[in-house]
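One protein chain is absent from this view; the other protein chains keep their places.
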Amino acid sequence: MDMTTQGIPTAKPYVPPQLASATKVVARNVNVHYGDKHAIQNVSVDIPDQAVMAFIGPSGCGKSTFLRCINRMNDTIPICRVTGKIEIDSKDIYDPSLDVVQLRARVGMVFQKPNPFPKSIFENVAYGPRIHGLARNKTDLDEIVTTSLEKAGLFKEVKDRLADSGTSLSGGQQQRLCIARAIAVSPDIILMDEPCSALDPIATARIEELIDELRSNFCIIIVTHSMQQAARVSQRTAFFHLGVLVEEGETEAIFTNPREERTRDYITGRFG
Amino acid sequence: MTAIYFLTLACLVVAGYFIAAKRAQSLRAGPGGALHSLPTYHGLLAAVALIVPMILVFAIGTPLVKQLATSSVFNFFPPEIANDPLQRGVVLRDVSNLLDGRHQGDPSAALRDAAASYAGIFTTGRLAVLGIGTALGLLALFLVLSRISSTFRARNYFERFVIAVLILCALVAILTTIGIVFSVVWETYRFFFDPSLKGRPSVSEFLFGTEWNPQAALRADQGDIKTAFGFIPLLTGTLLITFIAILVAGPLGLFSAIYLSEYATPRFRAWAKPVLEILAGVPTVVLGFFAALTVAPYIRGWGESFGLDVASESALAAGLVMGMMIIPFISSLSDDVINAVPQSLRDGAYALGATKSETIKKVILPAALPGIVSAFMLAISRAIGETMIVVMAAGLAANLTFNPLEAVTTITVQIKTILVGDQEFDSAKTLAAFALGFVLFFVTLVLNIIAQQIVRRYREQYD
Partner (left out) sequence: MTDLTAGTATPPIRRRVDITSPEAQAAIRRRYRAEARFKAYGLLAILTAAVFLTVLLVDVGTKAFPAFTTHSLQLDVAIPNDLVAPEQKNDPVAIRTADYLPVMRDTLRTAIPGVQGRGPERTLIRLISTGAADDIRERIVANPALIGTTIKAPLLLSDDADLYFKGAGTPIVVRPSRGVATPSDTSGSITITAPGNDFSENLVSVKLVMAERANALLADAERTSRSTAPNAAERAAELRKEATELAARANDRTAAETLDSRLPSLLVGINGGLVKISQLAADRIEGDVLLPLSSTNESQAGNWRILTYTTPESSRKITDLEVALLERFKANAQVERSFNWRFFTSGDSREPELAGIRGAIVGTALTLIVTLILCLPIGVAAAIYLEEFAPKNRFTDLIEVNINNLAAVPSIVFGLLGLAMFLNFFGLPRSAPLVGGLVLALLVLPTIIIASRAALKAVPPSIKEAALGVGASHQQAVFHHVLPLAMPGIMTGTIIGMAHALGETAPLLMIGMVAFIVDVPGGITDAATVLPVQIYLWSDLPELAFQAKTAGAIVVLLVFLFVMNGTAIWLRKRFERRW
């Protein structure tokens, strides 16, 4: 494989694909620099609503970095600089007048390792609604927590021990608690950064089912290093390599008939 | 008055908080729905809007009023009284006594008028402060209230205030350093260069003089005792005690660290570490008591049994106990640096067939040397600055000697001796203590900075 062509930003203009549902996120020429490192190069992509979009690629390819641009989590890293344009519902999220906190309320996130707060299960889910003032009273809050846990498929397992610590749950349950926590503030978009990488296969299957169920209500973007997972849960897939979005399209098309040689090499296991 | 002011402030803050929070709450129920910030933040912002101007007005206003009232007093007295600091003080005390009803005897007309004027200005002034403070506070509150809307970013404004408070707190550290530098440098400058100061030495007399006798001969019958500010005997005394301390603590601390980090079983460490920690936690005044009442007599008796003449406040006793104080210090710092040596270096040496002690001596210690050197430097700085042990166990006489069995004095002992008890701030003797403080601060600062640089570079090497 010719390595010299890699790393050069693709100069050709981006042609938006025809999406099955409405476009939720539009990214154009996004570049991310970590200090001197050019981590994301000219990424442009359209992400559909009510569908699952998977970002795949080898470690360090920038897929997580790009994901964290969508809810501006990269702002917390001082040396990180983002240029280009990302729009959610046609609103630029890097607009200085936009409050990043409100953005993150609309763009939920689930992290690689389950990270429940070391508080009760109830408090974990209730925290978001509380800081955003979504519940008018206790009953309201109870209802939000219950529905969120139900949507995350966790309610049956924990309904008798809502006061127990979130950290006392098993890994898979913890991750579903984190998903419940994310959907409790009823976001439009849920970002999932390798949500199953710390879980066993059974728990992974459970989460994947859940993602499929959630698809009807949310725009879900999932970063995964597992191509099988991407193939199982996503409708569209984007392949990242060395900070460049190499190829993006319908999941089936990417896996059966990739246009780019690098994509083919990756999904056939030649590198990764 | 102060109580009234802060009571008003507290009431306003509580009221402001609830009004603002309520108003934000009602917006949520009305059209527009979602608020940008929780009602709590609107309330908090309102509270901050009240507190900041009111505290500022109080902090500026109160001393100002006092100043005005004080200066008004001297309108009733001839200028020569106002210009003489001593007389000023007397008049002010009289005025305050008269106002408190504690004045003895019949006050003069001028004093009575002055007191009346003082009281008048003082009362009006404090009232004005209260009025202005409340007015500004309310103004700020209304400004906030008028801006409350569902899009008003109360949280962001409040968080900006919080950050400002956090920065102020971080600045306290800087202010402390500036305060230290300011206090010692200014008095030191006066000590050397203030022309109105009697008996001040020149810089070279101070640095190179071999006689230290600050107890100025003020009375005529002490005529032949000469005041002298020669720093050398204090320096040698300090260095002698420090040297003894390091001689004790260096090997003991280093070997403790080596044993704890390389040889000790976890169980041994579990009791040895607390022993060192307890030793580090013993207050120096306790060590001083032990040095003066137990170690010093013991050394004296031991010396006598060899026919040696040992001073009852020998440098040896103070140095030994100070050494014991420093052992945990050197040990824990060295422990850290030894542990920071990567395991791979040890493995390399073991793989070549070196014994544990050979590995330590030939590989670990050379690798950890910069860290150990800096530990020693910090320990030396600690020993130089230590006060209570030497105050209680070392002498006062500034002997220029290197004999550990004689009494010597140190910089810290002299600072303490000069500054404890009555002191007038315009004598060379008092200022000498600040000059010594300056030397102490400077020397320890340089040692610390160098040590920290070494450690930082060392850490970078293995991180």
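Just so it is clear, A and B label the chains in written order, and each chain counts residues from 1 on its own.
Operating definition for what follows: a residue touches a chain if its C-beta (ideal position, glycine included) is under 8 Å from a C-beta of that chain, and two chains touch if they have at least 3 such contacts.
All values reported here derive from a predicted model rather than from experimental measurement.
Engineer: Touching the hidden chain in the complete assembly: which of B:T8, B:S117, B:S183 or B:N213 does that?
Structural biologist: B:S183
Engineer: Which of these touches the unseen chain: B:G16, B:P214 or B:P328?
Structural biologist: B:P328
Engineer: May I ask which residue of A:A27, A:V45, A:C61 or A:V185 touches the chain that does not appear here?
Structural biologist: Hidden-chain contact among the options goes to A:V185.
Engineer: Out of B:V90, B:A135 or B:V420, which is the one that touches the chain we can't see?
Structural biologist: Reading the full complex, the residue touching the unseen chain is B:V420.
Engineer: Residues of chain A in contact with the chain that isn't shown?
Structural biologist: Chain A touches the chain not shown through residues 71, 73, 76, 78, 101-106, 108-111, 113, 115-118, 127-128, 131-132, 178, 181-182, 184-185.
Engineer: Can you name the residues of chain B that touch the chain not displayed here?
Structural biologist: Touching the chain left out of view, chain B contributes residues 155, 159, 162-163, 165-167, 169-174, 176-177, 179-180, 182-184, 186-187, 251-256, 258-260, 262-263, 272, 275-279, 281-290, 292-294, 324, 327-328, 331, 353, 355-358, 360-361, 378, 381-382, 384-388, 391-392, 412, 415-416, 419-421, 425, 433-434, 437, 440-441, 444-445, 448-449, 452.
Operating definition for what follows: only the chains that are shown with their structure count from here on.
Engineer: In whole angstrom, what separates the CA-based centres of chain A and chain B?
Structural biologist: The answer is 51 Å.
Engineer: Name, in rising order, each residue of chain A that touches chain B in their complex.
Structural biologist: For chain A paired with chain B, touching residues are 99, 101-102, 131-133.
Engineer: Taking the touch rule as given, give the residues of chain B at its contact with chain A in the complex, in rising order.
Structural biologist: These residues of chain B touch chain A: 28, 34-36, 38-39, 153, 155-156.
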